[in-house]
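The complex appears here minus one protein chain, its other protein chains still in place.
For reference, chains read A and B in written order, and residue numbers begin at 1 within each chain.
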Amino acid sequence: MKPAPFKYIAASSLDHALSLKAENGDDARFLAGGQSLIPAMNFRLARPTVLIDINGLNDLAGIDRSGSEIRIGALTRYCDLERDGDFLKSCSLFADALPHIAHPQIRNRGTIGGNLSHADPASELPAIAVAMEAQMRIKSSTGERQVAASEFFTGLLSTDIQPDEMLVDIVFPSPKPRSGACFMEVARRRGDFALAGIAAMVTLDEMRRCSEVRLALCGVGETAVDASDAAAGLIGQPCTPEAIEVVTAGVRDAIAPSGNVHASPDYQRHIAGVLAMRAIGTAHQRAIHAA
Amino acid sequence: MQPDRHDIELEVNGTTYRRGVESRTLLSDFLRHELLLAGTHVGCEHGVCGACTILVDGAPVRSCLMLAVQANGHKLSTIEGLAADSGELHPIQKAMHDHHGLQCGYCTPGILMTMTAFLKENPAPSEHEVREALSGNLCRCTGYQNIVDAMMAAAQAMRAAP
Partner (left out) sequence: MTTRFFGAPIKRNEDKKLLTGQALFIDDVELPDMLHAAFLRSQVAHARIKHIDVTKARKHPGVVAVYTADDLGAYWQPGPLLVPPPPISGVVFNPRTQVPLVKDKVRHVGEPLAIVIAESRYIAEDALDEIEIDLDVLPAVVDLEKGLGTSSAHVHDDLASNVAAHVHQTKGDYRSAAAKADLVLKRRFHYEHGISSPIETRGVVAQWNARASQLTVWDTTQAPVFVRNGLAAMLGLGERQVRVIAPFVGGGFGPKIMMFYPEEVCLPWISMRLNRPVKWIEDRLEHFFATTHERGQIHDAEMAVDRRGRILGIKDVFLHDTGAYNPYGLTVPINSQCTLLGPYVVPAYDSTFTAVFTNLPIVTPYRGAGRQHGVFVIERLLDLAARELNIDPAEIRRRNLIPPDAFPFKNEIIYQDFQPLEYDSGNYEPVLDKALELIGYDQFIKRDQPKLRAEGRSVGVGIACYVEGTGIGPYEGAKVQVQANGKVSVATGIGTQGQGHFTSFAQIVADQLGVDVTEVDIVTGDTDQFYWGAGTFASRGAVVAGNAVNEASRVVRQKALKLASDAFECAEDDLVIADGKVSIVGIPQKFIRLGELAQRANPMRGAVKPGTEPGLESTQYFGPPSGATANGVHAVILEIDPLTFELKILKYVVVHDCGTVINPMILAGQIHGGVAQGIGNAFYEKLSFDDQGQLLNASLADYLLPTALEVPRMELDHTTTPSPLNPLGIKGAGEAGAIPVGPLFAQAIENALDLAQKKVELLEIPLSPSRLFELTRKTDHR
């Protein structure tokens, strides 16, 4: 399974990369981690005629927590996220999800920007970005813009990134006081695509009632699914098991999974509910301990 | 399209190589057929089986998911560099031999490279941690048990060594 021929250019700067992309449009692809792109090219499912290697653009990598938010450069590799203990402590969704992303060999190369741009419906990070209401910063040679995660994922393996654009960083809000989060998934084997996964964030008020609940699922739709509305009834209430049960029923109703070779649609719907129950419960416990 | 060629320079197991490569040549094919370091094996070419795992700047990666041209300027380690120059086996190789951790031997190079890096960072792993570390390398012959035993023994041997 050998890739079709292409012209390879190692970009010397971000401007260089962006002008090459503007010149070639959809015929060109950025090569970051390559952990999704190169298999696709080996299967000849992807046949870019130009490959723009951005691995030398070190300014695009890094985690910046100096401000009130967390800014992660698109070229930041999963392994660097895993090694940043302070980051993991402040972002338990990432701490929970990263061990589920493929295997260490993949995580040594793959990048957060590559993952989000690829927008695999079963991927964990898009669900986390949607749950955390991240902002995507996108650049082209003519300018830059910001897109909310809720608008960024437009369809199956599709994002709002235009043919001449690159995702350069992602901004996550810092965790709120009295909040807890939990990511869980069901997969056939560790590291496999999720049959369903959920990112749950619970924020409590001083009376330990839910003041905000964010829920986003992966693996159960063409994109990550924002199911936060299913928790509307929890707002202002204590997070009891009965209350959570109502939310999980709402989550099951909010999704329309299509099934795949590993799972029937009803099984996906069923485990989405189970995961919602378990993840909200754990997020709630973590919120209590954070207070 | 005319083949797109690039000159690269890289270090493999301490030796510097300068070659011209076509841009689409996979790093796995480059190592095996250009440098004739055929110990790195190819099992799937889509990043799942792990047989092609090597170290790039000390980190285990799938060589089938890198282009040779991307290795320019980097330091690679492959199975050929694991044993000492004297021929003495690395403790991990010795442990695999002692515990019958290989049968056909095809997945073995990838496992050795993965686990060498893992044990360096995790010198006293539990059995579960070893199995997690191994889970990205598929073996069809051994059922993994003897490999796990070998890794626990290698970890112990390396902790005890001066």
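Here are a few things to note about the model shown:
We take it that a contact is a pair of C-beta atoms (placed from the backbone, for glycine too) under 8 Å apart; a residue touches a chain by one contact, two chains touch by 3 or more.
Here the structure is a predicted model, which is why all the values come from computation and not from measurement.
Annotation: of B:L10, B:L27, B:L65 or B:I79, B:I79 touches the absent chain (contact as defined above). The chain not shown here touches subunit A at positions 1-5, 43-44, 186, 188-190, 192-193, 195, 261-264, 266-267, 270-271, 274. Looking at subunit B, the residues touching the absent chain are 22, 24-25, 32-33, 36-46, 48-49, 51, 78-80, 82-83, 89, 93, 96-98, 100, 102-109, 112, 127, 130-132, 134-148.
Here, only the chains that are shown with their structure count from here on.
Centre-to-centre separation between subunit A and subunit B, using Cα means, comes to 30 Å. Residues of subunit B that touch subunit A in their complex: 1, 3-4, 6, 23-24, 26, 29, 45-47, 50, 53, 56, 59-62, 64-67, 69-70, 114, 118, 132-133, 135-136.
The touching residues of subunit A, when paired with subunit B in their complex, are 1-8, 10, 31, 34-35, 38-39, 42-43, 49, 51, 53, 55, 79, 102-106, 108-109, 189-191.
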